[in-house]
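Apart from one protein chain that is not included, each protein chain of the complex appears where it belongs.
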Amino acid sequence: MIITLFVIVTATFFLMQFLPGTPFTNPEKLTEKQLALLNAKYGLDQPAAVQYLRYIGNLLQGDFGYSFQYQGRTVVSMISDRIGPSALIGLQALVFGTIVGLALGIISALRHNTILDYGSVTIAVLGMSIPSFVFAALLQYIVGVKFQLLPVALWESYASTILPSLALSVTVIATVARFIRSEMLEVLGQDYVTTARAKGLRESVVIGKHVFRNALIPVVTMLGPLAVSIMTGTLVIEKIFGVPGLGEQFTLSILVLDYSVIMGITLFYSALFILVVFLVDLLYGLLDPRIDYKQGGQA
Amino acid sequence: MNKVETKPVVKQSPAEQQHPEITADLFVPAPYEEKEDEAFAKPALSFWQEAMHRLFKNKGAVISLVVLVLLIVLALVGPMLNEHTYRSQNLAHSNLPAKISGLEWLGFDGKNAKGVDVYEQRGIETNYWFGTDEFGRDLWTRVWKGTQISLFIAVVAAALDLVIGVVYGGISSFYGGRVDNVMQRIIEILMGIPNLIVIILFILILEPGITSIILAMVLTGWVGMARVVRGQILQLKGQEFVLASQTLGASNARLIGKHLLPNVMGPIIVTIMFTIPTAIFFEAFLSFIGLGLQAPMASLGVLIEDGYKSMRSFAYKLLFPAVVISTIMICFNLLADGLRDALDPKMRK
Partner (left out) sequence: MKKKTWLGFVILVIFSLIVSGCNFSSSDGNKDDKKKDGGTEGDDKVAQVLNIYASSDIPTLDSTKAHDAVAFDVLNNVNEGLFRQDENNQSVPALAENHEKNEDETVHTFTLRDAKWSNGEPVTAADFEYAWKRVMEEAGPYNYMLVTAGIKNAEAILNEEMDAGELGIKAIDEKTIEVTLEAANPLFETLLAFPTFLPQNQKFVEEQGDQYALEAENILANGPFKLVNWTQEQSWKMVKNEDYWDAENVKLEEVNVFVVKEPSAGANLYETGKIDRVKLTSALIDQYADNEDFSIDKESGIVFLRFNHNHEVLKNAEIRRAIGMAIDRNGLTDVILKDGSSPLYGVVPEAFYFSPDQKDYRELNGDFNKGTPEEAKVVWEKALAEVGQTELTVSLNIADTDEMKKVAEFLQAQLEDNLPGFKLDIKAVPFAQRLEIEKAIEYDLSLSTWGPDYSDPMTYLDMWIKGSSANRMDYHNPKLDELVQEARIETDLSKRYEMLLGIEKILLEEDAAVAPLYQRGSAILQRAKIKDLIKHPAGAEFDYKSAYIE
């Protein structure tokens, strides 16, 4: 895991060096003299390798550095300030989306090729083919402006979290519903289900114990990384609803080349991603005892 | 013996029936007639013939197929159906709502958000079927031109996902152990490096266009697929039919191709279905940072992104591309479901 992170950090660091531009603010009006002065001040005039070694050295001492754009703010404080809102709306979207998605998916699998099935497939498909920004904008207008039920935007109270979470959950609903439906259909045809039914188990037990649990595997596979990307923030939703989150910050940092922030968030994001992938692999084992980890390799 | 091909005979067996006694005289041997046993109930069909047969019995799939073909034809022919081109601007005709004579009752009445017939107001004779954008470009032409491009991108993305993702995920999980470990770490690294940085580098090195769009998609697009396939195969690998086949001396290629992959079809198809809209909107995102299509070309994603910004005053700019993309998606999904059912040996009725 450490090695993976190390490779990511190294690759990102050097790729970033290829991007033309300066991390300094107000680049439009910076004169060359000023630029040289600032580069010298922050050690950016050194060869990339030297800068890299210095960065790694600082990193090992737990120093993630300061932002170039928000002078005086540490990268750590920027991440810790922004992750809360992102994680909150992400988590809500995830929980809500999974519940609704599961419900839709299960209904349509059990009523395969009926109106109910087509209805929920259509909902799920609309959820994935209409981009979240369109949905978010509609939600903001209808709920926030037209009926004034919830705050339009800004981050002022718990009520502010509802619309962005809803907008974000669309993707989750679509993903979960589609996967669980397809998997349930698959599992419903398996022998052990027939066996279970043959044993005379009640249908609810068959579905709950045998079908559902086995159908969860691909859902979990998809949900893990989806959870990471959703909870670390999404640019569009955060921007539309004025959520002070991490996703927006990350994209902005890349566009203005705020080196230390890019590195910090990349590191944070990758560590989280690797952790979740690891957890998902463990979950496979829990969900399905047939997966043999001695053979499958330790994750 | 391969488990997949066993068809259970018993269905809801009356196990708990209340017959107090079962005696030998209750059983009478069935009369054995050699000829009848030899005869086939149905004419023998090849796998594909049967699959096709099953596919065409699925109403949803057939309708979807027809609609899809129709859309493809429109995408190819649509731009030529009127005198406008996707790039010709006419400022005097900017922001006209959709108007088709004869279809006024459907909303194609050339009226704007305030209910004023803009065509009448500005004295414009030509009808624009899907309206025009702020440059006065015909949206009908642009939507179908965009459909062409988006469909192409979708197909390429799906193919890439399928090939790279399935092969990668398959190898990784099948061989397991060290191979799996290394291959999974590579995925993590790819996911870890912020792809916006890589994409911006692409823009600066490459000429924007289809090639660079494809390259940008190759980057990480297949990872989801690889992970799904891996998860599934890890699960299947331990199952009896695989072990049995292995014991019988089946080669690895045969194991993967004949036994494992067909059983992963469901998730693979679903994942591909997700790839398509993701790819279409990824392309829109790319054109936003300059790597996508060269303006004035536009894809459905770009049109939707443009349309949504002014959706309250010019709803039609968002509506038409959104309807087209949703129709494409719904059809693809129903068709894919039908295909999955048709190809899946377990679904045989």
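The first chain written gets the first letter, and so on, giving A and B; residue counts start at 1 in each chain.
Here is the rule we use: a residue touches a chain if its C-beta (ideal position, glycine included) is under 8 Å from a C-beta of that chain, and two chains touch if they have at least 3 such contacts.
In this text, all values refer to a predicted model and were calculated from it rather than measured experimentally.
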| item | value |
| --- | --- |
| Displayed chains contacting the withheld chain | A, B |
| Residue touching the undisplayed chain, where the options are A:Leu44, A:Met184, A:Ile230 or A:Val256 | A:Val256 |
| Absent-chain contact - pick from A:Gln140, A:Thr234 or A:Thr266 | A:Gln140 |
| Sole residue of A:Asn26, A:Gln61 or A:Ser204 that reaches the chain not shown, by the stated touch rule | A:Asn26 |
| Sites on chain A contacted by the missing partner chain, in the whole complex | 19-22, 24-34, 37-38, 41, 69-73, 80-85, 87-88, 91, 95, 137, 140-141, 144-145, 148, 152-158, 160-161, 239-242, 244, 248, 255-257 |
| Residues from chain B at the interface with the omitted partner, ascending | 87-89, 91, 94-95, 113, 134-136, 200, 203-204, 208, 288-290, 294-296, 309-310, 312-314 |
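Heads up, the rule we're going with is that only the chains that are shown with their structure count from here on.
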| item | value |
| --- | --- |
| For chain A paired with chain B, centre-to-centre distance based on mean C-alpha positions, whole Å | 22 |
| Contact footprint of chain A on chain B as seen in their complex | 3, 6, 8, 10-13, 15-16, 58, 60, 173, 176-181, 184-185, 188-189, 191-194, 196-198, 200-201, 204, 224, 227-228, 230-232, 234-235, 237-239, 266-267, 269-270, 273-274, 277, 281, 301, 304-305, 308, 311-312, 318, 322, 325-326, 328-330, 333-334, 337, 340-341, 344, 346-347 |
| Touching residues (chain side chain A, partner chain B) in the complex | 3-5, 7-8, 11-12, 15-16, 18-20, 113, 118, 121-122, 125-126, 128-131, 133-134, 137-138, 141, 175, 178-179, 182-183, 185-186, 189-191, 194-195, 197-200, 217-218, 220-222, 225, 250-251, 254, 262, 265-266, 269-270, 273-274, 277, 280, 284, 288, 290-292, 295-299 |
